[in-house]
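Excluded from the complex is one protein chain; the other protein chains are retained at their positions.
Chains: A, B and C, in written order; residue numbering restarts at 1 for each.
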């Protein structure tokens, strides 16, 4: 069952059971973005409050499996209070982590160390890459956040 | 090649090369019926002239393989001048010959003797039953004739 | 009576020898697709190795053999479901879904008028919902839903009201989520009393119980080969010959025509009218073998086996987990078949399935292509276990062991 413990690390189960930043924000001023995984029915709704280039608040609702829900909780904790630039950087790092792994599953190459370190608690999700079908669970919230940032910059 | 000689008997090749009763009849008084085999494109047109319950004249046009063409030529020669009742009898006998055989190909049961005798020259077509795909070639003209008789009795 | 031993079926099924994560596979996903036994797999290999050729119009020997094999499959299926006029009533499609599209886009499109109602149920598979919504884009029909009660069964209390304006009742024989078996004979009687026709989604029925379209007195019967030990790529639509002969063509192309010119075309008669292009020839050979195999098992036996396994599993799940694992479906095996949807408290179906996979247990998480039903019960997903003729009580043992682990992990 060692594989499974890799997937369901304590941090993940913790965030799944007690999701951070759960709730809604008033729109406007906040932006509301929906993400949806038609294959498994997972849904996430992200509320973003941006002030002067900084993501001052983020709230999330939705439902789904432990991976999608903990990933969104972990994400919200990681990005809250960061500058939009930093947020974009985190998105890229996280998605690279998921993709790099995806293509190197067979070779079991470890991810570049600096990336993992930059992710902090988020690194707990790296076990997901051994379960390729679950990667889209882990990236759902991130793709939704990314879409939100795109919408924000389109408004500017 | 013995099988093949069974199929392409001299009588058949003769009727194919020199079809009897080829041509058209004026309609009315004659009835015109079309038969068509969509799978192989064979076509036959039968003209029937009936007087007082007797098939006084029959002409045929169309195109198709040696089996369909010789069968229609042989048929025309067999039914011309016969009473409609006799014609119906011949149709039944011929079609039974084709079907009986179809289901007894494996057992190689010979056809009932009296049937074959009643058919005269037509019996040359009995080799066809060893080639199930060709049966519909042999029966095309007969089905068309049958349809013509049905139309005639519907008019009555 | 045929003797039936699921262990022999198991021995015939090559996939069941697989080892997954160090454990023998426990396949509990027959409702999604069944596992073909050796004779079915071999029938298809043999087709390609010995007789493959395109069907119809061929004169040479392998073309004849392929044609006979293909048409023979029609007869085999006709026999299996007791089609009164034999193979002439059997249309081969690519799957059950195409069958419903054919029903909607040929029969219904030419028979329904604006305001007519198609009555389906809340527990239909999307295959029996989306084609009706699509039809609505061209004819203003109403798609009405028979509600599902809290007992997970069709609620026919208001059926007279529901039947107003209905021209077609189109319902599943068995829900692929709840396992609920629908009262087909009763529905057929109701439909016919109201001058409506009735179509049956038999996808979950045909591989699991005897099917008799005459006894059921239904008008359309649609299913898939891959859920009855047959191959992918092949579905079946049965309808009465008198209906079939009035249905306009569906897809156009070779094989479905009587004539074509530069100015138009004339469709062929019979089932081939609906079979445009090269059909699933090898698949039909596989289906014939599947029918023969199932007939050898005896469908009464298969049905009893399903019932026994289901009964056993339902009571053991309840004993072991009580409220922690909820069975989403009727508990009485008189009203259900061998499809068991589970809702594990606090554990998402994906996570359940993931943990189960570690034990080599194959169950399906998700909405099972029945989103309206999921919404009805406020669910987004269930973890569904389903049986086949190769299933054993020991499969349930492993399922319970794995479920225990899942509950513990997320406890």
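The working rule: contacts are C-beta pairs under 8 Å (C-beta built on N, C-alpha and C of every residue); 3 or more make two chains touch, one makes a residue touch a chain.
Treat the numbers as computed from the prediction; the structure is a model and nothing was measured.
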{"item": "Contact residue for the chain not shown (choose from C:154, C:191, C:234 or C:340)", "value": "C:234"}
{"item": "Given C:95, C:239 or C:391, the one touching the chain that is not displayed", "value": "C:95"}
{"item": "Absent chain, residues of subunit B that touch it", "value": "1, 3-4, 7-8, 13, 16, 39-43, 63-67, 69, 131, 134, 137"}
{"item": "Subunit C residues that touch the omitted chain in the full complex", "value": "14-15, 18, 20-21, 25, 27, 29, 32-33, 35-36, 40-42, 44-45, 48-54, 57-63, 94-98, 100-101, 104, 122, 125-127, 129-131, 133-134, 143, 145, 224, 226, 231-235, 249, 251-257, 259-262, 264-265, 276-283, 350, 353-354, 356-357, 360-366, 369, 371-372, 375"}
{"item": "For subunit A, the residues touching the chain missing from this view", "value": "36, 38-40, 132-134"}
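Keep this in mind: only the chains that are shown with their structure count from here on.
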{"item": "Chain pair with more C-beta contacts, A-C versus B-C", "value": "A-C"}
{"item": "Centre-of-Cα separation between subunit B and subunit A, whole angstrom", "value": "78"}
{"item": "Centre-of-Cα separation between subunit C and subunit B, whole angstrom", "value": "46"}
{"item": "Subunit A and subunit C: spacing of chain centres that average the CA atoms, whole Å", "value": "38"}
{"item": "Sequence positions of subunit B contacting 2 or more other chains", "value": "none"}
{"item": "Contacts with two or more other chains, residues of subunit C listed in rising order", "value": "none"}
